[in-house]
Each structure stands twice: as structure tokens, then as C-alpha cells.
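Left out: one protein chain. Kept in place: all the others.
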Amino acid sequence: MPLRRADIFGVLTASGLLLLLALVLRGSGPDPAEADRLTRLQRLVTEAQLTDLALLTEARYTRHPTQADHFAPFQDHPLALDHFPSGMFWSPRRPAP
Amino acid sequence: MRFVLLALLLFSLTTPCRTILAASAPLPSPGPREKCPVCGMFVAKFPDWTAAVVRTDGSVLYCDGVKDLLRLLHEPPRYGLSLPQADIAGIRVKDYYSLEGIDGSSAFYVLGSDILGPMGKELIPFARRAEAMEFMRDHKGRQILSLTEVTPAILASLD
Amino acid sequence: MILEPGILALILLSLITSGTILYALRHIVPILYAWDLKSGSEGQLQLERRTYLLSTLLTWAFVAELTSLLLLVYTAENLHERFTGAMCAAGVFNLNAFGYPALLLKLGNFLLAGCWLVLNRADNSARDYPLIRGKYLFLLVLTVPLLAEGVVLGLYLLNLQPDVITSCCGSLFGSRAVGLGSELAVWPMRPLGLVLLLAYVLNLGSGSFVLRKGRGSYLFALSGLLVLFLGISAILSFVAPYFYELPSHHCPFCLLKADYGYVGYLLCGGLLVGATAAAAVGVLQPFATRPSLRQIIPALQRRAVWLGLTLFTLCFLVATLRIITTDFTLFG
Partner (left out) sequence: MTGWCERQRNILDVALASLRRRRGKNLSLLVVYSLTVFLGASVMFYSAGLKREARLLLSAAPELVVQRLSAGRHDLIPVAYAEGIRTIRGVGTVAPRLWGYYYDAVYGANYTVQVPTLPPPAGEIVIGPGIARLRKVAAGDLLPFLSYRREDLLLQVREILPAESELVSTDLLLLAEADFRALFSFPSGVATDLTVTVRNPQEVATVARKIVERFPDTRPILREEMQATYAAVFDWRGGLLLVLFGVVLLAFIIFAWDKAAGLSAEERREIGILKGIGWETGDILTLKFWEGTSISLTAFLLGTLLAYVHVFLLQAPLLAATLKGWAVLYPDFRLVSRIDAFQLTVLFVLTVIPYTVATLVPSWRAATIDPDSVMRD
């Protein structure tokens, strides 16, 4: 009997679902290597007294958004429009304490 | 009646030899599966609030706050435990400012402050009266109490 | 409101369900008025075609409704870290006045929608649309709680304030608190356990009677609902404490956590689906004598009875096993 389309589809879909399930399970269990990495990085953050992620290094207020004057609309001088493309992705305000 | 017993029990704790025993007993950190006998929360999740009864046999009953600890002391049978006074070696709570374990029976507790514990309104412990006073000013506390002054009625008002 | 994918998905689901219901209402009224199977007119043909659309649409809407119950509990469970004082979903539902009403409406609608789906199934299996008026009248009644649920759920989700301090399950289901949950939680264990056991035995007996003699459906449905109600009370009153091994902890939501092996999904889900199956048996009963359904309904009922009995028994076994095997005891 030749392989039916429905069966091929069923097998493919089921294996896709199983793969997805495996990926979910892989992320949910405790991971000692990941915990180690985190401990090392947290030690670095504490020792160097870091406050920010080094995601965008082009300007003060994108490199250290938590340390910037969030209330200052023009970061360098009154004509300094937000000209970096990343500027549009940064939330302009920080929630007040 | 029970309350008087508790007062007696706490007085007996302040006799010299007991005090030394209680004060020298450290506040060991609870294991990850350790649950508060009063509310059932895992105690290790809130290490800053841990309060504990150290028993003479060395075992420790952990609570996730002074409020639950006192509930336990007032009515152990309610939580399925028996805690005769002879069994209690010491009461340990965490000083609010330093987060160090201190002797619970000589600590000062601030009532009615705006600082909330994991279970809501709490009695906040301090090693020194001056600290308790300053905390009361900062956090709208109503009253400074000692452990024996906390009645079940006061505990009920914390819900 | 919090911009969170889970909340967005819940709102989308709720909009889809309500939208479908409203769309369906537009077509139900003409069907209820002008349905005449004997007529071969163009209008009747149109109506017959419409019924296919309606039953497909509503099936999907109700499937969406059933998934959104799971999603709601899941989202609440996921959000608890964001709110001070909330240890689990119990606190998140308590964030504003609409949380628990939304959950209760959702549970009720789950039951009703499940019954409607079974009714629809029976109707679709027969050739002459025997239940058409019945099922659409039922749907007309169903619109009220369904739309109410959409509104209450919307109010709940849109009014989530991150800075509100909520209470934890300890004070919600504690013996000193007031409210439905705590009222149920303080029911004494022995009488409640006994009544629950009686209801279960009644359900088992009437179920096997339905299976063998084809009679006693109403008793089965009623006892099934009773088992649901008493079972939930029992979870709050003593089953949950047995799982936590703590006499004072009655929260049903902590059972859903990994700490307790997700057993809450089995217990609550089993009770709810089992009760829905039982209720459906009763809902089908008045139509069992229709000529075109004489074969179909008893078969459907038998399957529903099996499903209900299996799920109830599974829940009972799991709970009883835990009560027997653990060292902890509430009798003391």
C-alpha cells in the first residue's frame, strides 16, 4: 500500500509538535551551566558596579539610559534632535519612584 | 488564659541562662522546601522576613514573618503542633535595618507601619529602641510593642 | 492596563467570541420565527444553509471560549510576580472587583457552552434538524452570560493597576476571611467528605443505571453537578490542605504550580469536564424520544456517562490516594 498523504502530513505535524515540546521542556528545567554563567556575570556586574546593558554605545543616553537625565528632552544642546535611529526604540520616560 | 501562659513563657525565656542560649542561637537559613506552618508559604522565598522558633532539640520552625510566628506561639494546636514552653529554646527574628538575626523576645516591634511583608501588614522587628522610633517616624508606625504585648486581637487587626 | 501578550490574546479571544455570538443572533431570530422543514421555499433553503454556518461558527466560538479559560488561569498565574502581595493566581484575580466574577462567569459558561456543543452534535447527527428550535433558544439564553463575561473580563483586564497591593491566598481562603472562597473553606471535613462520597456514589449508581437501562439521566446530571460543587468545596476545605500538608492552606491555585506537580489541573479540570458531561446527559434527555434521535441520543449519552464517570473516578482516586499515603492528617 502506498503511503497516504494524510499519514505523511500527520507524521510531519506530529514530529513538529514534538520538536516544539522538546524545545519548551529544554528551556524549563534547571540548567546548571546557565546558573553558573549567571553567577559569573552577576559578580562582574557587582564588582564593576555596572548599571546598564551595553546594547547601544553611540550616545550617553543610549549607553546608560538609567543614568541619563530622563527629564532633559535634548540631551546635548537645544538643537540636538534625537537623530540616532535607536532613539525611536527607547522609551522616553522612566516610571517615577 | 492562653495569653497569660504565653507571657509567662516569654518571661521564663528572659531568665539569664535561657537568654544566653537564645541569643547565641543563630538564625539558620531555611531549606528550599521549608514551609511556614501557619500559612504554608515556602519560607526561603522571603529570607528578609524569616522568623523562627528554635526548639530545645535543635529543630527550627520557620515562619515567613513575625505575624505568623506569633499566631503559632499563641495557638500551636491550631496549626497541628504542640509547643510546650519547655521545648522552646529561643525566638529569632530579623532586624529590619541590618537583616541580622536577633533575639525575638527582647526585640522591639513596630505596629501599623506602611511596610508590608509577604503576607501583608506586619510587625517590624528592631534590635534597638532608637531604631524602632526612627522607623516609626519614617513609616507612619502607630506603636512600639514588645513580644509579650502583642495580643491575638492585635494580630487579628493585621489581616 | 498592562501591555502583555497574554492579555492581548485574552482580549482578542473574548472579542471573537462576543462578535460571533452577536453575528449569530442576527441569524437566529429568523430561524426561530420562520423555520418550517416541510416547506421547500427558497427562504427555508436559505435558512437550512445558514444553520451550517451558525453551527460551525458557534462551535469555533465555544472552542475559543474553552481555551480562553485555560489561558485566563495561565495568564493570572504568569502575572503574579508583577503585583505586590500576590503569591499566585489567587491574588491576581483579587486585584480588582471584576477578577473573581470573570472567573466564575467563565466557569459557568464553560459548563453551558459544553452542553450546547453536545446538543449541537446530536442535532447535526440527525437528518431532519430535530433540535433546531431547542438549541437556538438555548443559545439565546446563553448570550446573556456570554456577553456579560466578555464585559466583565474586559473590565478586569483593562483595570489591572500594577501598583495595587493585593492579598495573598492565605488571607483570601483563610478561616478568618469573609467571602465565598473562605465560606466554602471552613466547611467541616467529615460531613462534607461524607456528603461528597454520597453524591459520588449516587452519581456512580445512576450512571451505571443509565448505561444499562437507559434511565435515570436527570439523576445522573444532578448528582454530577452536585459532585462538582461539593468537590470544589472539598478541594478548598480539605483536599488542598492534604496536598500542601498544611491544615491552614486552602488555596486552589497553588495546586496548579509545579511545586505540586500541576495536580490542580487534573482535579479542577476533571471535575469541571466531568460535570459538563453529566449535565449534557440531562440536557439531552428531553429530546431522547424524538423519532430521528432515538438511536443517536442514547449513544451520545452513554459516551458522556463514561467520560463523566472516568474523570470523576480519576479525581477521587488521586485525591484519596494522597489523603491515604501522606503522613499528614487533619483528624487530630
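Each chain gets a letter, A, B and C, in the order it is written, and its residues are counted from 1.
By our rule, a contact is a pair of C-beta atoms (placed from the backbone, for glycine too) under 8 Å apart; a residue touches a chain by one contact, two chains touch by 3 or more.
In this text, all values refer to a predicted model and were calculated from it rather than measured experimentally.
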Check the whole complex and report which displayed chains the hidden chain contacts. A, B, C
Going by the contact rule already stated, which one of B:44, B:83 or B:115 would touch the omitted chain in the full complex? B:115
Over the whole complex, note the residues of chain B touching the chain we left out. 48, 96-99, 115, 131, 134-135, 138-139
Need a quick check: the contact residues on chain C for the chain that isn't drawn. 3, 5-6, 8-9, 12-13, 16, 20, 49, 52-53, 56-57, 60, 64, 67-68, 70-71, 74-75, 78, 124
For the chain that got dropped from the picture, name the residues of chain A it touches. 4-7, 9-10, 12-13, 16-17, 19-20, 23-24, 26-28, 34, 37-38, 40-60, 62-69, 71-72, 84-86, 89-91, 93-95, 97
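As a convention for this text, only the chains that are shown with their structure count from here on.
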Grab the C-alpha centre of each chain and report whichever is closest to the global C-alpha centre. C
The chain whose C-alpha centroid lies farthest from that of chain C is chain B
So, in whole Å, the Cα centroid of chain B is separated from that of chain C by 43
Centroid distance [mean C-alpha coordinates] between chain B and chain A, Å: 42
